[in-house]
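Pasting a structure below so you can have a look.
Note that one protein chain is taken out, while the other chains of the complex remain in position.
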Amino acid sequence: MIENNFNRRDFLKVLGWGGAAVTLSGCGFTSVQDGTETVVSYVEPTEYALPGIGVYFNSTCAQCDAGCSITGRVREGRALKLEGNAASSINRGKMCGLGQAGVQAHYNPDRLREPMFKGQPVAWDKALGLIDEKVKTLKGDDVAFLTGGMSGHVKVLFKNYMDALGSKNHYVYEAVSPSVVRAANKKAYGVEAPRLRLDKAKAVVSFGADFLGAWVSPVHFSQQYAQFRKGNRPEGRGVLVQIEPKMTLTGANADRWIPLRPGTDGVLALGIIHALAKNGLSVPADVAAAVKDYAPERVSQETGVSVEQIGKLAALLKTHTPSLVLAGDAAEGYQHGSQNAAAIALLNRVLGNVGKTIEAPANVPFPQIAAQGGNRAALQALNGKLASGKVQMLFVHGANPVYTAPLSLKFKENLNKATFKVVFAHYMDETALQADLVLPLDSALEDWATAVPEYLPEGAQLNVQQPLMEKLHAGTRGTGDILLALLKQRRANEYGKFDDFYAYLRNAVVSIKGALGGGGKDEDTFWAETLSEGLVKLPGSGGNLSSKASAAGLHFPAVVEDAAYPLRLIPSVTANMRDGRNANQPWLQESPDPLTTIVWDSWVEIHPKTAAKLGIVEGDIVEVASKSGSIKAQAYLFPGIHPDAVSVPLGYGHEAMGRYAKGVGANAFAMLDAVSDQETGELAMNETRVKIGKTGQRIIVIKEEGVAGGKQAGKKIAARLASDKVDLSKEV
Amino acid sequence: MSVSNLLENWSKVRHTHPVGDVPHEEYKWAMAIDLDACTGCNACSVACYAENNIAVVGKEKYAHGQAMHWMRIERYWDEDEREFPDQGAQFLPMMCQQCEAAPCETVCPVGATNHTADGLNSQVYNRCVGSRYCSANCPFKVRYFNWWDYPDQENAWPDEMKQQLNPDVTVRTKGVMEKCTFCVQRLTAAKNMARNEGRLVKDGEVQTACQQACPTNAISFGNLVDAESRVHKQWKQQQVELAEDAQAKDEYFTDLRGYRILEDLRAYPSVMYLERVRESAI
Partner (left out) sequence: MGKDIREDISWAKINEDVLRSLESPRRLYWVILLVAMLAFSVGIGCEVYQYNVGMGVANLDNPHVWGLYIATFIFWIGMSHSGTLLSAILHLMHADWRKPIYRFAEAMTTFSLMTAGLFVMVHLGRLWQFYYSLPYPNERALWPNFQSPLLWDAMAIFTYLSSSVIFLFIGMIPDLAICRDHLHPGWRKKLYTLLALGWEGTDRQWRNFRITYLTVACFLIPLAVSVHSIVASDFAMSQQPGWHVTSFPPYFVAGALYSGCAAIVTLFIILRYVFKFEEYMTLPILKKTVRLTFAIAMVWTYLNAVEFAAVWYSHDQAAKDVLIQKATGPYAPFWWMMIFCGSVVPLTLAFKRFQTNIPVLFAVSLLLNLGMWLERWMIVAPTFSHGYYPWTWDHNQWPSLIQWGMVFGSFGWFALLFMVFCKVFPSVSMYEVKEMVYHRRLASESQAAAKGAH
């Protein structure tokens, strides 16, 4: 049986190596004490634990898909704290708050501890046996897989298992992902995730890309941002303009935050091109033709951005080259989201940023381990197939669709049309509750895996995720081990030789060590170094970029108002909660939302003007209702939002999952209208129209901000200087 | 001998205050926080929870103003009543300023909060009787009192989560005061190691948890006595003097960003902030 083979001694050997190598190579890590004398009580020390001595193991953060490399401090065999691994080009030794909370995913009291079949605990053999019997009775096409974005060797095993079953139905789903922009990038640059070089840009104009908070690779972008803001770099301190209907963390840090009428991003982009052309920037003929109707007056009238402001933007972009224009969630979440993204790409082309601040990403030499980003269309597709009853058996991994799917999709009903549902899960979450068979997973700090992040800021890199300590619960298993066991059922001859996923992984990595740049080394050394580094830089060639963003076919439907539902719902993706998969980690619940400073609840952001019209004051419990559903939450009067919009954070309002998540706030996914982007079919996150009404209830909003309401009472507390009043060039 | 001990300690108390004549010897820990780099992301705050065994108090107690965040991120808006905050917000990471002449120290009846030779405002949990006078006299209100017995609170540390607690940091029981310590456990360890190797701690050798986490490197921390340390250079370049209640540079127009909060109260904070910058062109 697997966990017997996967016995402690091997495991320790590995860790011993990894650990030793770490402490030898030191991996630039000196912040915490190794070897201070402390008397500790230890009757039976585990072999590898040196009482009182912290050992460091490199691994990979699994709290989001950015793929930051981490270093875990382990003492007395317990993982205590995670810090960034300086060797990674993604996070260079840094981490976000969400990542810090990774230890709470691991030690979480609500983790699943044993397989469950129809609500009853079952042994692993039985569980895997059930799957075996079931798949025997089915054609490959009757089986479908719904997974989150994936990469590395777990992805390989998934694919192989699907092949073994002869199933082509792999739906890769991320409830929150830049999937429209991905497609637009593909069209404009020939790649889905070009490298964005804020550090080289003199000005960044971001259409709702919250790259400091929750967008793509926040820790990496935060570091680039720090570079970008440095007054003593050759380009001087960069200027950031954020254009979005709801202020994000990035917006809060901008030199100028521009509230935009929801959905008019593309119009404004073309308007800026128009203004640039007027200011004498040479613009290709086709583009000039395309933008000729976008005179400032009209654009201003449609977008709500003043003519003067448009002029300033054009002037800024003209003088500050190279610049970088970003399209984010706020721009893509509409029926014409692709159009918005395309218009913004066009702006980049006109400004000549392509190749300067927008660079080609490195190719990943091994496509089978390259990242496969999830999108929202996948869920809609699967939903259709489920509805038609074509799916007999469904595997779910790394997703919680019952929670994240809008009610308008009727996903839950359709899901139950499948006769056998297998869910890989950490918690008994909303989806696991619907499953016939629930397979409890090891935590990311117990499990083996590899990952190739989708966004690669420099060369391609293969991240290693290794256990920092022994399993907390005997009854959980690693995803890799489960897949291997399933594969053995089908392809014993091929996989029988691997005792466990660790053996498989070691073999898989070591067998390509040449390609991974470890040609000279013997296997053990190479493997030990790989583990101690926590990542391998892939030598892969730099890819190339095309600049074919075209003005052809750009057109923007006039914004149609809906009298019954006068307001726009902008679901916000917060750095703490993202899509809600980490909602059961108390540090995140208690860490105030940076902008509202609210904790332990969701809220409805309303502009004071709108609130005044509706007679709403802070703390009123309001009902936000769309055609598809409604939620009740506390109102928070927020100046950083367009008066025609209200915003509700995603990730709250779980009905299951655990003590820290359940019943905290309301689920904004549920009320989204099933409107999609016309080109990509992606769910348009910002297309939902809502009306808002008071319930008569009123509470005191629980937040960090005090009665002074973010005012400094004339004291010099958080001080600010105008850029022309300060000399940054000589700064240390 | 008690009395002589009393007298010695007494002179020590005076000694470490910046009365000028006695400079810090080997170490004077200090910080510089660049508000132009700080994005208000809260990573530092969570890192502090992770490093220092800070209790999660839960919704109800948070509502009662009993949160324990040693590092809190404050968010300010422009005060002119404009319709939109179109110049963004102002974020401020605020934790114990490790004042050189700490108002909290002089008032503590039992001397549970003291000044260390390396310029920290130490907090001795075992000695604290919980009079809360220190908090009453702290201008920055960065002291957090254990109103409840958090180690026994289910939502603070269920058994599984107890395993995450950092063994180098005491878990505080009910009735004692706590606050940011500049991660003293890390400093002590680094100093021990350096001492065993017969040298002083080098710049960058020890990081506080918040500094370590900060994605934008907004926080720099180090030994102000060490002329090679980044913190020393920053303070010097910004012309901020530790033992001044008003900086010479502020007398006349200056294009420097360095300042300390509520400096005129003569607490002599060890944390220098660098002003946020706003582009005037756009």
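Going in written order, the chains are labelled A and B, and every chain counts its residues from 1.
Just so we're on the same page, contacts are C-beta pairs under 8 Å (C-beta built on N, C-alpha and C of every residue); 3 or more make two chains touch, one makes a residue touch a chain.
This one's a predicted model, so the numbers in the text were calculated from it and none came from an experiment.
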Visible chains that the absent chain touches, using the contact criterion stated earlier: A, B
Per the touch definition above, residue among B:M71, B:C138, B:A218 or B:V231 touching the missing chain: B:C138
Touching residue (missing chain; options A:K168, A:K292, A:K715 or A:K730): A:K715
Residues belonging to subunit B that touch the chain removed from view: 1-2, 5-6, 9-10, 13, 61, 64-67, 74, 94, 103, 106-112, 127-133, 135-141, 143-149, 174-177, 262, 265, 267
Where the missing chain touches subunit A, by residue: 700, 705-708, 711-715, 717
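Keep in mind that, in the parts below, only the chains that are shown with their structure count from here on.
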Intercentroid distance (Cα basis), subunit B paired with subunit A, Å: 32
Subunit A-touching residues of subunit B, taken from the complex the two chains share: 35-37, 39-43, 45-47, 49-51, 56-59, 62-63, 67, 69, 72-77, 79, 83-92, 155, 158-161, 163-168, 185-186, 188-190, 192-193, 204-207, 209, 212-218, 230, 233-234, 237, 255-257, 259, 261-262, 273, 275-282
Subunit A to subunit B touching residues, read off their complex: 30-36, 38, 40, 52, 75-76, 78-84, 91, 93-97, 99-101, 103-104, 106-109, 111, 212-213, 218-219, 222-223, 225-226, 229, 231, 237, 239, 241-242, 247, 249-259, 312-313, 316, 472, 575-576, 586-592, 594-595, 597, 599-601, 609, 639-640, 659-660, 664, 700, 702, 704-705, 709-712, 715-728, 730-732
